[in-house]
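To keep things clear, I will list the structure first and then write my remarks on it.
Yeah, one chain of the complex is gone here, protein chain that is, but the others are all in their spots.
Labels for the chains are A and B, by order of writing; each one numbers its residues from 1.
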Amino acid sequence: MAPLLEVRNLKTYFYTQDGVVKAVDGVSYDVNRGETIALVGESGCGKTVSALSILRLVAEPAGKIVSGEMLFDGIDLLKLSKDDMRKMRGAKISIIFQEPLTSLNPVLTIGRQISEGLEFHKNMSVQEGMEEATRLLKMVGIPHPERRVYDFPHQFSGGMRQRAMIAIAIACQPQLIIADEPTTVVDVTIQAQLLELIRNITKELNTSLILITHNLGIVARYAQRVFVMYAGNIVEHGKALDVYHSPCHPYTAGLLGSVPRLDEPRKARLQPIEGQPPDLIALPAGCSFQARCAYSVPQCLKEKPVLTEIAPNHYAACWVSQKGLREWQKQ
Amino acid sequence: MAEAIIEINNLAKYFPVTRGLFHQAKIADVKAVDGVSFTIHKGETLGLVGESGCGKTTLGKCILQLIRPTSGEVIFEGRDLCELSDKELVPVRAKLQMIFQDPYDSLDPRFTATDIIGEPLRIHNISRGKEYNDRVAELLELVGLAPYMGERYPHEFSGGQRQRLGIARALALQPQFIMCDEPISALDVSIQAQIINLLDDLQQKFGVSYLFISHDLSVVRHLSDRVVVMYLGKVMEISNRDELYKNPLHPYTQALLSAVPIPDPAVEMKRQVIVLQGEVPSPMNPPSGCVFHPRCYRAFADCSKNVPVLADAGGGHQVACLLYETSRP
Partner (left out) sequence: MATTVNAANASSRPHHTLWGDAWVRLRRNKLAMAGGIFIIILALAAIFAPLITPYGFARQDLTAILQNPSSKHWLGTDGLGRDVFARLLYGARTSLAVGIFTQVIVLGIGLPIGAIAGYAGGRVDNVLMRFVDVMYSFPDILLIILIKAILGGGIYQLFFAIGLVAWVDIARLVRGQMMSVKSRDFVAAARAMGGMGPYITERHLLPNSLGPIIVSVTFNVPRAIFTEAALSFIGIGVRPPTPSWGSMISDGYAVIFASWYQVFFPALAIALLMIAFTFLGDGLRDALDPKLRH
């Protein structure tokens, strides 16, 4: 069956006074129906920008989707008119943002913000919208929903605001939800609540989910397939189990090695990745990770590696792993 | 047992909530820290974990007297710091330093790196001229930065590098104790490991004690010798590190540990997560009895009536929970 979403060679650049920031530089991924994939990477790797690009929410004029294809259910999202794209947002594809405090309108009740989408996409009246909003609040686990639907965002706690955001996102029963760092700002116990909730809901509604995060633990628990991003490119992707157990890119291996694990005996010293992420305006020729890589060979400086299949359904963009020289696995 | 360098006894900080047009009358207190006691030993790292609103940051600031506690004692070098005036604290401050969470806010944007690191030296009039420059260069190298970078301004450094500057600044006066307030939360994962290693190395080298405040349990486990778990201004459990992670006694600690996903899909597929109900209550209106009881999955009738006392459960492991209190008079 064809994937629900296919992103092909997406390039999104930002034109600033200091130069061109190549935030997303030729990224391809796909999401199947009912599947949860994860876009993992650190700040500046382009994961958020690529998700905003899908919804064409990149801030113009500075930001621009330069090239690529984004096929959603066969429709190229880049070729849609602005009106048609607006009909997609919230109805077919919706997004949960990282910071509910700034993503919610402080002067509208929670109920109205949920029903906004319903009024626009499903032609409901305000009354019907509010009733549905109440039902949705109950679904996301907010106690006394019939009362809380009239509350304002500042009357909700951080965790509850995120639940409200989830309610807004699922209101029109979209086929795809993008969750951009949905639990970064909440505590660990609330994070557990929210992620379990998101998992249950996506299972119940058979919605696909793109989970964007830098937290390797969350990815391991909730995603079936993983796409690892670095400096605007995907450097590795595959099934979560494969990527975690046999990483094919030094960056992935480095990340996994530098994170302390609660279930393993305590290591005497962590293995960090040395150096800093590169400046996206002045990316080096060749591999962007080379400067921090302990395994680089001369070819890494000259040519930028492309994603190749290293193992069945497991791809990496690295000259060293393509040549079968995966020394970092010997731990 | 190593000697204690800081002893905290029944520390409390209440923030009054006032209302009124002309005269601000107090209607309630936000009990940010409500009776906390523990000891920090020489050369050890004491981890302080808890979620937002538990009071860990306020507690840290109270220890350093950046916020003056409402009651309780902070004993350092035989004196109660709470009793000392700001002026009397100045020489003491040289020995108790702090690293902040936000690498963007904790450095004055108008100071060069050299100015920032050297500020403690200037305030305490410690060195001048060549001696000063040498010391600053030494500190820069100690944290892994090149000496020429001393001319640069904070906005020219990355987040991880700014934290290194903050650490160098904290070390300038060779303190005995450094309070680390979530020093790596704002950094990228790959940089976090660098800073953790740096803190570790510096402790090996200088024997400085850390109070490591964090909400990240995996990191705390890596760095700490002992761990204190806080919830809503009170201590729930204290234990040495291995014991806490292997055998957590308090239901809150158990839930906290269970909530941390392990970066391994095979493990996660089989693991059950304890999902707590409800939200953290407001510190203005804490629950009666045990503050954790409304969310506790092992609560029973007494929990809403009696406040559990932090008691020894064997081998230095202390827990405040009615489940472990053998008898009540």
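Note that in this section a residue touches a chain if its C-beta (ideal position, glycine included) is under 8 Å from a C-beta of that chain, and two chains touch if they have at least 3 such contacts.
Because the structure is predicted, anything quoted here is derived from the model rather than measured.
Colleague: Which is it among B:80, B:105 or B:312 that touches the chain not included here?
Modeller: Of the candidates B:80, B:105 or B:312, B:105 is in touch with the missing chain.
Colleague: Per the definition of touch given earlier, which of B:169, B:222, B:250 or B:317 contacts the omitted chain?
Modeller: Per the contact definition at the top, the residue touching the missing chain is B:169.
Colleague: By the contact criterion defined above, which parts of subunit B meet the unshown chain? Give residue numbers in ascending order.
Modeller: Where subunit B meets the chain not shown: residues 61, 64, 66, 86-87, 89-91, 93-94, 96-98, 100-102, 105-110, 119-120, 123-124, 141, 144-146, 149, 151-153, 155-158, 161, 164, 166, 169, 173, 194, 198, 201.
Assume only the chains that are shown with their structure count from here on.
Colleague: Looking at the complex, which residues from subunit B come into contact with subunit A?
Modeller: By the definition above, subunit B touches subunit A via 51-52, 158, 160-161, 188-194, 196-197, 200, 215, 217-219, 221-222, 241-242, 245, 255-268, 271, 273-276, 279-280.
Colleague: Going by the contact rule at the top, pick out the subunit A residues touching subunit B in the complex.
Modeller: Spelled out, the residues of subunit A in touch with subunit B are 42-43, 157-160, 187-193, 196, 214-221, 240-241, 244-245, 254-256, 258-263, 266-267, 269-274, 276-277.
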